[in-house]
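Encoded as structure tokens, here's the structure I'll be asking about.
With one protein chain removed, the remaining protein chains of the complex are shown where they sit.
Lettered A, B and C in written order, each chain numbered from 1.
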Amino acid sequence: MKKGLKIATIGGGSSYTPELVEGFIKRYNELPVKELWLVDIEEGKEKLEIVGDLAKRMVEKAGIPIDIYLTLDREEALKEADFVTTQFRVGLLDARAKDERIPLKYGVIGQETNGPGGLFKALRTIPVILDICREMERLCPNAWLINFTNPAGMVTEAVLRYSNIEKVVGLCNVPIGMEMGIAKLLSVEHSRVRIDFAGLNHMVYGLDVYLDGISVKDKVIDLLTDPRNSSFVKNIQGLGWEPAFLKALNALPCPYHMYYYKTRDMLEKDLKNAETEGTRAEVVQKLEKELFELYKDPNLNVKPPQLEKRGGAYYSDAAVRLITSIYTDKRDIQPVNTRNNGAIASIPDDSAVEVSCVITKDGPKPMAMGDLPVAVRGLVQQIKSFEKVAIEAAVTGDYNTALLALIINPLVPSDTVAKQILDEMLEAHKQYLPQFFKKISV
Amino acid sequence: MKKGLKIATIGGGSSYTPELVEGFIKRYNELPVKELWLVDIEEGKEKLEIVGDLAKRMVEKAGIPIDIYLTLDREEALKEADFVTTQFRVGLLDARAKDERIPLKYGVIGQETNGPGGLFKALRTIPVILDICREMERLCPNAWLINFTNPAGMVTEAVLRYSNIEKVVGLCNVPIGMEMGIAKLLSVEHSRVRIDFAGLNHMVYGLDVYLDGISVKDKVIDLLTDPRNSSFVKNIQGLGWEPAFLKALNALPCPYHMYYYKTRDMLEKDLKNAETEGTRAEVVQKLEKELFELYKDPNLNVKPPQLEKRGGAYYSDAAVRLITSIYTDKRDIQPVNTRNNGAIASIPDDSAVEVSCVITKDGPKPMAMGDLPVAVRGLVQQIKSFEKVAIEAAVTGDYNTALLALIINPLVPSDTVAKQILDEMLEAHKQYLPQFFKKISV
Amino acid sequence: MKKGLKIATIGGGSSYTPELVEGFIKRYNELPVKELWLVDIEEGKEKLEIVGDLAKRMVEKAGIPIDIYLTLDREEALKEADFVTTQFRVGLLDARAKDERIPLKYGVIGQETNGPGGLFKALRTIPVILDICREMERLCPNAWLINFTNPAGMVTEAVLRYSNIEKVVGLCNVPIGMEMGIAKLLSVEHSRVRIDFAGLNHMVYGLDVYLDGISVKDKVIDLLTDPRNSSFVKNIQGLGWEPAFLKALNALPCPYHMYYYKTRDMLEKDLKNAETEGTRAEVVQKLEKELFELYKDPNLNVKPPQLEKRGGAYYSDAAVRLITSIYTDKRDIQPVNTRNNGAIASIPDDSAVEVSCVITKDGPKPMAMGDLPVAVRGLVQQIKSFEKVAIEAAVTGDYNTALLALIINPLVPSDTVAKQILDEMLEAHKQYLPQFFKKISV
Partner (left out) sequence: MKKGLKIATIGGGSSYTPELVEGFIKRYNELPVKELWLVDIEEGKEKLEIVGDLAKRMVEKAGIPIDIYLTLDREEALKEADFVTTQFRVGLLDARAKDERIPLKYGVIGQETNGPGGLFKALRTIPVILDICREMERLCPNAWLINFTNPAGMVTEAVLRYSNIEKVVGLCNVPIGMEMGIAKLLSVEHSRVRIDFAGLNHMVYGLDVYLDGISVKDKVIDLLTDPRNSSFVKNIQGLGWEPAFLKALNALPCPYHMYYYKTRDMLEKDLKNAETEGTRAEVVQKLEKELFELYKDPNLNVKPPQLEKRGGAYYSDAAVRLITSIYTDKRDIQPVNTRNNGAIASIPDDSAVEVSCVITKDGPKPMAMGDLPVAVRGLVQQIKSFEKVAIEAAVTGDYNTALLALIINPLVPSDTVAKQILDEMLEAHKQYLPQFFKKISV
């Protein structure tokens, strides 16, 4: 039997990698990683080397015998891997900037996961992830695919529906962030708080909240709507919620719900930002530049605190926690994206959902959540419909299907606007969307 | 046994009544109406008399022995009725004008059925219809309640959930209008065209279209998207659809879908209309005034053709056709609002849906439609969620619940805007919403 | 366009054929059959000629221009057919006699449709029907397949799941027989009675009964349990039901339910019959012999009344009524076996069920029946499970799967007995079950 685990990280040149490495270091006792393969594409070679060197310094500093490999050869990295993590970004942040800017020209929020931007991210990403799955079937058929690449919900469902890889989990830091935020609001340790999560990626609700195993949902909703906490709450969510809304909803929305329940405010904010500091992608581009400058410092041998601004807070914890629980059959409860299997009523069994699961060596086992509260069923269903149609468009490269996905998205205000956005974005991302253009050229 | 049927029409002073009377006259052979009781409230007395006198002249002209009774005493009208039809309007067109104008002030479409306006119409109407049901339980427990009052879907579901009246059907002229429009497009008799309808009131889709029993859906979608038919199509729908959208949707939307798939265009149109000719309620107010002037003419003894502009096209046919089919156990197929009973997947069995039914003497029996196309499931679910929460608000008079209904409505762009609209509309309709205000006053 | 319809009847040499021919003659005005192709296999040639000659005499006597063709060439018969009816019997009545006798040796009811006998009939029949479907795909892809061959429920589901033929309906005379029996009990014309049927083939329940469109279920149950009707009721059902059972069940069982709710009595009866008059197959063999003697009579030119004893009562009416309603888009209500599509809750959408349908030119459209009464859900589910596993065994020829089907059948008292029956029956029917034996020989 192999001694130690082999991890392959696709998109290893990402600025997030130091956090992942920190996670492996921290949990080395439970999770004996032997080899960490960071793999990237030709265009990412420079970043890969910078971040790879930092990773090597980090494990050395920690005195942990993890071997770091840098490679542009994905097959080499995948071969006999035990876990494959994916954090790549097709078209890099430039593409994301277009995902955000083009819709804004038409007065529409871009939103890189469940909005028009998310559609295009899915169209670019899904063919690549399916390629990776085909390689995994050949090179490491027993490996677990832990996907962080957004839109994580759609990517997970695409793998479940259109590949033979069944060992796939989609991961997001939103739920863990909600738990930690509420722990802070309650002034208690995170470990004492547990939320029953149910919904979709970036469309997840906390159906109940427990402190030491006892429901404190009403108290939490009171705290969230107490004006005395407004600065704190706004801080974690950007904008506040109407108290009467939260009370009637009787569930905890996630920060991304702002796009759907405060669409007008979010559009204004995005428009203003685009004019001033730039879209989120543009802001992140600057942050990343600074981060890579830091990473280059040969004296840096720990994850720099500046990374937290990047938006990846708790990411390390979520990722390595999940891998550790699978590896050790820990059977703890974690919210992940997985096959529904009846956990959430009205969503097909074979769809991906984001739901509290028990994490076993056989993978995540969702906890049965029953039917969603009536008030949230519709929106969840609508995003799930959007996701399914978008995945079909990504796989088939069919123009009409892509248009349909856009039109049924709740952020898009009309079929005609949808067509304008679609046409401009298809053109803008042409090089990453061969499935749409080979059809036309034939 | 009684000779002939007793019909009670609540809101009998409506401008629609002549069409209903015409329907009864035309189908007298099959449907032996003996007594038609037109009942209205004190404020509607004058209109009741005008329209009642016209009705009397109409049956006299037709030589049909239907006795017309005019009354302000609802109990007298309901007593031992065989069919009760409801076409009343709480707060009259003035209230509807507010339903339309107030949201527009906040840049939101009013939409008198499934939008913010529809919420308020439901809040005003549902307590009244439940009162009528309680009277029916006492005075005519075996009668059928045929409801035309909007929002017809919510009213039907409220009766199913909150009264003991099980014999209730909600009726709308949209589906029959779609069938007739398509027959015209195909240049064939209406009787040769049949559509499989499934969805909710004013949110119904044609899942398939048959000509002489053979599916012609693809052809119909081609015709609907053929630029050569654009003037015709726009005429029946107001605005055209993107051809690629209709093809990908692979189902026929109803005209009200414009509000959800062309929200921005419809908002602009509504705003412009409000500034120029007035909102729809205001236009109808003028039309009604003119109609009642015509109705007063003692020489008029038929339904005047001007009524068709009112928006009630095919109304007579739909209404009397339904009553006739129930009475005669005709077992023909008609789209109505009834208890789902599994006909549409993902919608609870006990919810009201608008669906093609076989009409028997035991009422409408919905045809099993299976699951809705994935692209439409979400929107239908969202409106159904809105309806359920809105009904609960109407019954409980709970502020938070009403706010929740508004926020989850797809036409409403934010929780904060929702609150502003709610507060202004509650105040504007205060006299018709005792359930909300008695709570506060206590 | 073709003048008149072409019908192909597989198993045309059956003793039932004269009834079918009578049906076509009676409905010729509505259903202009031009060609009736009776096709059979080499072993059935003599019977085919006898019954074919009678059929020719019948149409001649009736003065109807239907051309009767007799052939052993199935492809010729199928070519461009409009309707294909199937009434063949793989292994003839000899095989059925074994289906009945072998289980009885082990103290188990044979039951040729939903019992152990039915399993073997399915194993023999399904491969043949799937062959026919493949030919139909090639020779008459637009034809409707109207299947009378038992087990009609399983055959229909096998076609739906394992062929590309979607236009398939399974037909049985049990529901129409129930309606007619109840009409007789109520002393009214059959046309005034309608039953809401839901369940599976030979496992169908009447959920409600209407006389002139008004529910008379309670009255019918009273009549069925009134000792004054016992001789009549026993006559139509063989054995009586416990009155308290029928009242609590609150639905009408079909005669085949005797096997499941009176298993011990039926087993005794079958055992006694097997010892005295022979099993049903053996009795029918004698009847058929006599029938064919009659058919040979060159002076016979109508359906002989003796045929009714054969067990095919109302068969003609059911079969031609269905074909006529499809052809004329009649939209009347008939109980048939078709794709569930949500009509009966808890049964998968793509399973075959026996349910009241509206018959259109586009095929049967089931009426939504909601959930079955709690008391019958389990048994229906159990037979559906048996059917699904049995179909899988028929298609794969897998021994273990066939054993599983037998064991989960409610008539089979143990896994060990099941294995004994399976082994003996596989051997007995070896020549008709190549799918099971080629596997072993390889």
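The rule is simple: a residue touches a chain if its C-beta (ideal position, glycine included) is under 8 Å from a C-beta of that chain, and two chains touch if they have at least 3 such contacts.
What you see is a predicted model, and the numbers here were worked out from it, not measured in a lab.
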item	value
Visible contact partners (per top-of-document touch definition) of the missing chain	A, C
Residue, one of A:229, A:250, A:301 or A:341, that touches the chain absent here	A:341
Absent-chain contact - pick from A:69, A:210 or A:292	A:210
Full-complex contact with the absent chain, from C:306, C:346 or C:431	C:346
Where the unshown chain meets chain C, residue by residue	107, 241-242, 244-245, 247-249, 261-265, 346, 374-379, 381-386, 388-389, 398-401, 403-404, 407-408, 410, 413-419
Contact footprint on chain A, counting only the chain that is left out	194, 196, 208, 210, 212-215, 329, 331-333, 340-345, 349, 358, 360-362, 365-371
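We take it that only the chains that are shown with their structure count from here on.
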item	value
Between chain C and chain B, distance of the C-alpha-averaged centres to the nearest whole Å	45
Multi-partner residues of chain B (each touching 2 or more other chains)	none
